[in-house]
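Below: one structure, written as structure tokens.
Only a single protein chain was left out; the remaining protein chains are all shown in position.
Right, subunit A next:
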Amino acid sequence: MMREFKPMASSEMTLDPSLKTRIETRHVTVIYGQKAGVKDVTMPIYANKVTALIGPSGCGKTTFLRSLNRMHDLTPSARVTGEVLLDGINVYAAGVDPVEVRRKIGMVFQKPNPFPTLSIYGNVVAGLRLVGIRKKSLLDEAAERALRQAALWDEVKDRLHAPSMSLSGGQQQRLCIARALAVEPEVLLMDEPTSALDPISTQSIEDLLTELKNHVTIVIVTHNMQQAGRVSDFTGYFLNGEMVEFGPTSLLFTTPKDKRTEAYITGRFG
């Protein structure tokens, strides 16, 4: 049923011993129904770095991203094999609660998705309220910290209780980032977070990433190579569900080892 996969041994990976590995994936394969969306991906995600996943549409980068925090659990037809080690613990191991995993690995989506019935403040503290924090001083403090980290505080501090939908698209996306940060995750997954935004909002979010990686490890999916070049420290290039190449962004963009990577980054296709 499954096709023969090209094996990619861990030794091929440029594991950098001077860096702390936050997540390590081992032979992660995601199967949707009969079709493998992601095939045998083994890669490190270094702590407090921005890792970009690039590749043409449908290459499996988003599917892979969603396997990191077990979002595929919500799709009955999806099946994930392999291991995703978060600080050495496989998040797919028996007995690991996906809810716990998602609290440690936050996510920001392609389109801003604030909860429309909640205020700006209500959105930011939604995750904290879920873990049972009720004390107002704690919530206020966390909300301000998260909004400051998301570079939204100055714009909304006077109207925290206004409806979240009164914000612009770029502000909504930063609100979603603040919402994800408020629960203090170790890793933040971002699925093309700027693809629905205008250039100015995009820039403000890109600026934000450089600041954020001091607090959190970031994995960002983008189909925009320039963006990957601007914001990321490491890049993985995906094609047809496989990770073709992984390495420091500066190297991968200047001296790609694989012909297919070269073809993509020089703009011959994609």
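In this text, contacts are C-beta pairs under 8 Å (C-beta built on N, C-alpha and C of every residue); 3 or more make two chains touch, one makes a residue touch a chain; residues count from 1.
Keep in mind that, in the parts below, contacts and distances are computed from a predicted model.
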Per UniProt, the name of the complex member that is left out, chosen from "Thiazole synthase", "Phosphate transport system permease protein", "Protocatechuate 3,4-dioxygenase subunit alpha" or "C-type cytochrome": "Phosphate transport system permease protein"
Which residue of A:Y32, A:Y92, A:F115 or A:W153 touches the chain not shown here: A:F115
Listed residues A:G37, A:G55, A:G82 or A:G127, member touching the removed chain: A:G127
Positions on subunit A contacted by the hidden chain, ascending: 69, 71, 74, 99-100, 102-103, 106-107, 109, 111, 113-118, 126-127, 129-131, 163, 165-166, 176, 179-180, 183
